[in-house]
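Of the protein chains in this complex, one is absent; all others appear in place.
And then chain A:
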Amino acid sequence: MAILLLADHDNAHLSDQTAKALTAATKIGSDVHILVAGAGARAAAEQAAKLAGASKVLVAEDASLENNLAEPLAALIVSLAGSYDTIVAAATSVGKNVLPRVAALLDVAQVSEIVEVVAPDTFKRPIYAGNAIQTVQSTDAKKVITVRTASFAAASEGGSAAIETVAAAADPGLSTHVGDALSSSDRPELTSAKIIISGGRALGSAEKFKEVILPVADKLGAAVGASRAAVDAGYAPNDWQVGQTGKVVAPQLYIACGISGAIQHLAGMKDSKVIVAINKDEEAPIFQVADYGLVADLFEALPELEKAL
């Protein structure tokens, strides 16, 4: 039977997370239908139809679906679920919000944040913030899966899937959208950034953090992260925290500045492709995971780095 992939989009644009989740879906089976649920979402549906590997795009448009509210979106997916044996979404804030609701309504277990498809019913997923990898086999007739997109390459363009309209389900009327406050920063967000530069307690103050980290971030077009120690000390806001209790990231390049490398921080960034550590203490554990280590004073090295870029 076919696979239903929930698209991540803002009605106008399809997120690149969907192209990555599609790669995971096509490893499970060949007949993948992408569901674009929204309002005025035709543009996103047309982008989905171009992805190579999608055999069909379903569009459901209704005011209740405009803002990805969990209850109407879950009701829609459940109404379509009879024709599918696997339901997949990227593990974005939308996928993580709605898919467990779908799984419970279908009375099946969810397999969260898979990083590898071993067989159509068997997957690898990280537990303990990636400090162990579990291989799990689903015994349910229907499978509900979220995908850690950092582990899959994006599907290429070049497809031309047919777009079909499907009806929205009745809105359970439990929630309403009030407003969005999306980061106005020009910097990319942590979880999808290609480059991240993070600061630790060695920065010494919020002012110093801004003074030495941000110019390098601007030069690189990088997102800014922080260790829990830096957040606890008030040098950086909590939503910059990378680690077991913060965000788990896997950029192409991660630059750790003045971060000692506590387990809880390593858990959040050790899947990065290339790790650079800059630290005064040459014994710091961060050097044990860094591809490139520079033993140096941050306050000299970072301005120099900014000039060299």
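Here is the rule we go by: contacts are C-beta pairs under 8 Å (C-beta built on N, C-alpha and C of every residue); 3 or more make two chains touch, one makes a residue touch a chain; residues count from 1.
FYI, contacts and distances are computed from a predicted model.
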{"item": "Undisplayed chain, where the name is taken from the UniProt record, one of \"Cysteine desulfurase\", \"PqqA peptide cyclase\", \"Electron transfer flavoprotein subunit beta\" or \"Simple sugar transport system ATP-binding protein\"", "value": "\"Electron transfer flavoprotein subunit beta\""}
{"item": "Touch criterion as defined above, residue of A:Ser30, A:Thr135, A:Thr165 or A:Ser205 at the omitted chain", "value": "A:Thr135"}
{"item": "Option touching the unshown chain, where A:Gly38, A:Pro126 or A:Gly258 are the choices", "value": "A:Pro126"}
{"item": "Residue among A:Glu46, A:Glu71 or A:Asp85 touching the omitted chain", "value": "A:Glu71"}
{"item": "Residue among A:Glu157, A:Asp239 or A:Asp281 that touches the chain left out of view", "value": "A:Asp239"}
{"item": "In chain A, positions touching the absent partner", "value": "67, 69-71, 74, 92-94, 96-105, 107-113, 122, 126-140, 172-183, 189, 191-192, 195, 220, 238-239, 241, 244-246, 252-253, 262-264, 270, 273-276, 282, 287-296, 301, 304-305, 308-309"}
